[in-house]
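Pasting a structure here, questions to come.
For this view, one protein chain was removed and the others were kept in their places.
Chain nomenclature is as follows: A, B, C and D, assigned in order of appearance, with residue numbering initiated at 1 for each chain independently.
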Amino acid sequence: MPVQYYIFLSIALFCIGVTGVLMRRNAIIIFMCVELMLNAVNLLLVAFSKMWADAGRVDASGAQIFVFFIMVVAAAEVAVGLAIIVMVYRNSQSVDINIMNRLKN
Amino acid sequence: MLTVLLILIPLIAGLITFGLKGSGPKALGLIASLASLAVTLGALFQFRTAPASLQFNASWIPQLGAQFSVGLDGMGLMLCLLTSISFLLIFIVIFNREYERANSFYGLMLLSQAGLVGVFTAYDALLFYVFWELALIPVYFLCSLWGGEKRIPVTFKFFVYTFAGSLLMLVGLIYIYLQSPDHSFSYASFTNGSVAPQDQSWLFWLFFVAFAIKMPIFPFHTWQPDTYEQSPTPVTMVLSGIMVKMGLFGVIRWLLPVLPKGAYMWSDVAIVLSIIGIIYASCIAIVQSDIKRLIAYSSIAHIGLMSAAIFTNNELSLQGMMVQLFNHGINIIGLWIIVEIIQQRLKIRNLNEMGGIAQYAPGIAIFLVTISLANIGLPLTNGFVGEFLMFSGLYQYNVWFMAVAGLGIILAAVYTLNMVQKVIFGQSNALTETTTDLKANELLVLSIIVVIILVLGVYPKPMLELVSSTTELVNKVY
Amino acid sequence: MFTDTELLSATTPFSYFPIVLQLIAALGFVGITMLATHFLGPKRKTSDKLATFESGIEQKGNARQPVAIKYFLTAILFVLFDVEVIFFYPYAVNFKELGWDGFMAMLLFVAFFMGGFFYILKKGALKWED
Amino acid sequence: MNIDWFFILEKIVLISGVLVISLVVAMYSTWGERKVASIIQDRIGPNRAGFMGLLQPLADGGKLFFKEEIIPGSSNRFLFILGPSLAMIVACMTSAVIPWGDTLTIAGHSISLQIADINIGILYIFGVVSLGVYGIMLGGWASNNKYSLLASVRAASQIISYELAMGLSLIALLMMTGTLSIKEIVEQQRHGGWNVLYQPLGFVIFLVCSFAECNRTPFDLSEAESELNGGYHLEYSSMKLGFYLFAEYINMFISSALMSSLYFGGYSFPFMDSLGLAPNLVTILGTAALFIKIICFLFFFMWVRWTIPRFRYDQLMRLGWNYMIPLALANMLVTGAIVLYRSTH
């Protein structure tokens, strides 16, 4: 399949993620949208890696290594993020980011 | 080396003063200012014999092409002289005053002296900027700590105003620095005309605003009357006697030679602003009833005339203006001292509540009259020489300007004499009847001032000679 | 496209095609069974029947309360360690080509892994008895 | 577009076959379980429906269809249905990469008895199996029942904990084989020896983890009747309950198949290449061998269930984290060192 398909798919996924982050109010859903963004990037990286490999670059596998790094970092983020969300939930019985305006004043 | 000493004496003395207790600060302040005066006189002597030896260069930030470069020319020497005399006089006058946290007060005073001398001696643009700011900080603290009721917002305004102005100047300095072929802040590379004329046009404003705020010129003057009013009088003396001269000095040293074409382009605007300032300040002064504010506005008017004179591109008026730098400083300090004395005695500043002091304190009356006349510029007083030269220069530049500015003289006479009349003549009241006459230290200070007024009024030649070298230099470039 | 050789060589996306088929089959099976049981079974609903079961006593409150934090901790630790385990896979597959150098690098990795492991053990993250 | 319809047909037949066999095996596992239990406990077990009760599973299955479908009022309807469906789908999907046998040649077409020979078969299995946790979690959470929730949380953290050790134990195997394709691993064993000979420890760890992954005793904490009233599917009835039960048995079946393939040679049997039989016959015999191995494993699963008591939860977690993981790592390192040593000397 042409690389454009992957590019469009991942851009679409990324945009869905961005929209989700900006529109949704539930911390967990926002977080999932962020993960969606990261995975869109992963897909795109692999697609580009294939593209450049086809174009004859020998170091194109670097992008796939990058994907691994993203996954690891995403995992670390998940770990921290879930812990934070659990903590917030236990503190305020809610993960709605709108009610967290106590900080504002 | 003497030049460095001139900065170091007040600086070190100031720092030491912070740690002193009791009457130590007072004594040290006096000693330091005496020493400064002595050094200044020494420098004056050396200036006649070996002027080059007053230059001092040391490495500071080689990466930037900034040097610790200080030196004294005629104008600088004159202003240093003014500074050392003024501080000495101030310290003598307030010798019998008790200030809360005296060590901080005297320390800050001395630090501001160091900053002022630094400004007058710096021959490196960055150094000049540093001193320029440095002179401001102690004064800010002095006003805020020992000033009147509304001191905090007022001095804050003053600080932010001047700080903003000087930051603009910093941008200008940086721009010129980057334009200079050898990437140096030295005076020489600033004045060698490497700035393109189209750049000079806008750079002029960066500098001019900074200096105009300091002088202050209409419409940048709004901080000034409030600050003068709210500051403790010794600080007001420093502000009006010396600090405003920083602005004028800045124009002569760092604006005209550096951006001659820019100054030429905008001289009309600058003069018009100055003249508006004269008339505006004089009119307000006439209706003022607070004596401190009155003198503050009168200072705006006088400074306006001086700044107008700078931009006339005329050797005569420039020379007159420089002499006036000194004379105005002496006169205004004299006035402030008298105000301080009156305020000390009566605890009021409202002119309408005063009157008849002449009967009870003839000494005050005599000195007030003398100094006021000098301030108006009566012939045979020191003010006359400068004003005459400035007016003649202005006349050559544009007769209409001169005519309007001349109106200022008349107005000055009106409000000054009005003040004199209200304070010392007229009906005395219960309050003014208690006025005691001058004490020894006050008498001494005022006498010195009057002597200076008269001597320079009759024999201004040494002053004119002192500044002539600077005038020539400026005129050559301009 | 869709020829034997293409499908059998394990490098193209098409070798995953049978999996898609199986997914369709599984979905179909599950869906049909679900529908079947839905229509075949009797429907006699009573409120007692629809109440959640609590060993015969009255239902109390909502069940969805936070459970012990230990479970979350386990989940978080799993995420972290699982990702580290994933790193072993590409290494294991290419292990012979990488030789002793790769082995040393892996030893370092294992050392860090064990460092983290030891840390959480000492921190009591896995201590279930209070 | 040139579509190979025969190929598709072949795959559809194979998939249907595998699915049917999975279900049948699962059904008869229930029968087997009861029989094994009765033998071990010295009783008779199911014997009414058909010969030796062989029709019992069919009766049970049919019954589930006709039971009333109850969805508790306070549950989340969508997730409540999704849970068992997901569990079942996942169970059905894992079989896709198991090589059930070598290739058959029919009418010039060579037919692989593996649904999809992808080069990352093991990763595929891990990926799909970890989805199974969702089935349990969703079911337990959607029921809105305290027992269900607790059971599902327990099950989830148990499964993920043992997944780590499971993954680690396989790495040692991968170091030896150098591939992630299950078919290739089996083929290597066909020519070399069975992997269990070289990886005994790895196998044991994998076996233990399989027990935990399938929620089998002694790791069936999530279904501990005595404390949780039946676990995460407490609120389920009719075929939805059936799905959970079936899924569990299918998982058992698949892990048996996987263990057979990874450690016991899969469809290969001793001397299969030296008997000089027709290739198709060898293939059929190989498949039969695989199923024998699978049945042995299934029996082992049941044997253990009726022999060993259940762990306490803290013991279970401690075993998983404190012993299995370090053991698997050590196994990996030792294997790595030995393999490298042998290849360089």
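The rule is simple: contacts are C-beta pairs under 8 Å (C-beta built on N, C-alpha and C of every residue); 3 or more make two chains touch, one makes a residue touch a chain.
Going forward, contacts and distances are computed from a predicted model.
Enquirer: Select, from "Cytochrome c oxidase subunit 2", "4Fe-4S dicluster domain-containing protein", "NADH-quinone oxidoreductase subunit N" or "Multicomponent Na+:H+ antiporter subunit B", the UniProt-recorded name of the complex's unshown chain.
Expert: Checked against "Cytochrome c oxidase subunit 2", "4Fe-4S dicluster domain-containing protein", "NADH-quinone oxidoreductase subunit N" or "Multicomponent Na+:H+ antiporter subunit B": the hidden chain maps to "NADH-quinone oxidoreductase subunit N".
Enquirer: Which of the visible chains would the unseen chain be in contact with across the whole complex?
Expert: Computed over the complete complex, the missing chain touches A, B, C.
Enquirer: Looking at B:41, B:160 or B:380, which residue reaches the missing chain?
Expert: Counting the whole complex, the residue in contact with the absent chain is B:160.
Enquirer: To test your reading of the contact rule: which positions on chain B touch the chain that is missing from view?
Expert: Residues 60-64, 126, 129-130, 133-134, 137, 141, 144-145, 151-152, 156, 159-160, 163-164, 167-168, 170-171, 174-175, 177-178 of chain B touch the chain absent from view.
Enquirer: Go through chain C and note every residue touching the omitted chain.
Expert: Chain C touches the chain not shown through residues 115, 119, 122-123.
Enquirer: On chain A, where is the contact patch with the chain that was removed from view?
Expert: Within chain A, the residues that touch the unshown chain are 7, 14, 17-18, 21, 27, 30-31, 34, 37-38, 40-41, 44-45, 48, 51-52, 55, 57, 59-60, 62-63, 65-66, 69-70, 73, 76-77, 80-81, 83-85, 87-88, 91-92, 97, 100, 102-104.
Simple rule for what comes next: only the chains that are shown with their structure count from here on.
Enquirer: Give me the ID of the chain with the smallest distance between its Cα centroid and the all-protein Cα centroid.
Expert: Most central by this criterion: A.
Enquirer: Counting only Cα atoms for the centres, state how far chain A is from chain C in Å.
Expert: Centre separation, chain A to chain C: 20 Å.
Enquirer: If you average the CA atoms of chain B and of chain C, how many Å lie between those two points?
Expert: The computed centroid separation for chain B versus chain C comes out at 81 Å.
Enquirer: Using mean C-alpha positions as chain centres, tell me how far chain C is from chain D in Å, no decimals.
Expert: Centre separation, chain C to chain D: 14 Å.
Enquirer: For chain B, jot down the residues that touch at least 2 other chains.
Expert: Answer for chain B, listing residues that touch two or more other chains: there are none.
Enquirer: Which two-chain combinations touch?
Expert: Contact pairs between chains: A-C, C-D.
Enquirer: Where on chain C does chain A make contact in their complex?
Expert: Residue list for chain C touching chain A: 13, 66, 69, 72, 75-77, 79-80, 82-84, 86-87, 90.
Enquirer: So in the complex, which bits of chain D are touching chain C?
Expert: On the chain D side, the touching residues are 1-4, 7-8, 11-12, 14-16, 18-19, 64-75, 81, 85, 88-89, 92-93, 95-96, 109-110, 112, 115-119, 123-124, 141, 143-150, 153-154, 156-157, 160-161, 163-164, 167-168, 171-172, 174-175, 178-181, 229, 234-235, 238-240, 242-243, 313-314, 317-318, 321-322, 325-326, 329, 332-333, 336-337, 339-340, 343-344.
Enquirer: Residues of chain C touching chain D in their complex?
Expert: 1-4, 7-8, 10-11, 15-19, 21-23, 25-27, 29-31, 33-34, 36-38, 40-45, 47, 49-55, 59, 62-64, 67, 71, 74-75, 78, 81-82, 85-86, 88-89, 92-96, 99-100, 103, 106-107, 110, 113-114, 117, 121, 126-129
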